[in-house]
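A single protein chain has been removed from this complex, and every other one stays in its place.
Right, chain A next:
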């Protein structure tokens, strides 16, 4: 039993750490760290820098740009990336549709899409959830009717993150309404420029436009855009969701946020000292750090098991990582809110003309509450934490 990385792993860590901190523009990393909105261009610039180094999709099969890394190296890579406040390569591209096409797509689909997915030449979004299909995803109703060489798609998707930037959407659609609900679903790739698609913004509680509703009205999709077999889409979706859960603990992100909160707390005046001198505040921070350390070791245990068994099969323990990791992300945003104190009230929107001074004397407080509000999502998406508990109860406890 040994916590330490090998010499090679330490060298690898130093290499990726210095790359992230020197090659990815500081302005982009600052936005990530402060919880500011990234532009489409920010995502593209950052991912292309990674891709030029062959690091945008290290977890993909080798022939499509993957790296022959061990699970430990992958873990180090992601943790260092998050701690450096580098935007994760676009999730929908690199962790969702890419691996599905690589695993189940045709050769032609792989050649056509995978390089563009890795380089963010095409921006993908996810068409899974519907107004009536959230946790019960398999009850989705968007239908695709076969007409000659086309599927005709009608229905509505929702919670489509960053769909406003998307060139393509990968959708779960119902191709057979007569069988058990899981058995009539297909996985379809749809060009967002196809006539009949409407994108409507949903403004979330942080006041931002992050998610969308997408309407499909008589949208004609060529049959070569079907992934794998018709009516096997549910299997591919399960594969995708399991991938999504791995590495969802975002320990590096929480660490980065805690480090920042400590720095900010040393700048916030309280009485004759600062917030950091407050014993109770420090204890609350320490409390979160301890749980985070425990989760970090838990994640390392999962990674160590993966590298020992050589299995890339998702571990049910990854559900634990998702639950605890998302809860801790939320707790760190509570600390941020607390650090801002009463100034958390202020937005960055100054009414009327005049110089745009930092609100309330601090240049960071206006992002505190939106970060807190926005992070309520992390225990909902990727399979809500209640669904994750169902998974653990069944798969690990046998209940």
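By our rule, a contact is a pair of C-beta atoms (placed from the backbone, for glycine too) under 8 Å apart; a residue touches a chain by one contact, two chains touch by 3 or more; residues count from 1.
By definition in this document, contacts and distances are computed from a predicted model.
Asks: One chain of this complex is missing from the view, so tell me which of "SirA family protein", "Pimeloyl-CoA dehydrogenase small subunit", "tRNA (5-methylaminomethyl-2-thiouridylate)-methyltransferase" or "Carbohydrate ABC transporter ATP-binding protein (CUT1 family)" is its UniProt name.
Replies: UniProt protein name of the non-displayed chain: "Pimeloyl-CoA dehydrogenase small subunit".
Asks: I'm checking contacts with the chain that's been left out. Which of A:140, A:190, A:211 or A:258 qualifies?
Replies: A:258
Asks: Can you work out which residue in A:154, A:191 or A:289 touches the chain that's missing from view?
Replies: Residue touching the absent chain, from the options given: A:289.
Asks: Taking the full complex into account, find the residue in A:53, A:111, A:146 or A:301 that is in contact with the omitted chain.
Replies: Of all options in A:53, A:111, A:146 or A:301, contact with the hidden chain holds for A:301.
Asks: Suppose we count only contacts with the excluded chain; which residues of chain A make the list?
Replies: 1-6, 9, 33, 72, 255-256, 258-260, 262-263, 266, 279, 282-283, 285-287, 289-298, 300-301, 303-305, 308, 317, 320, 323-324, 386, 389-390, 392-393, 396-399
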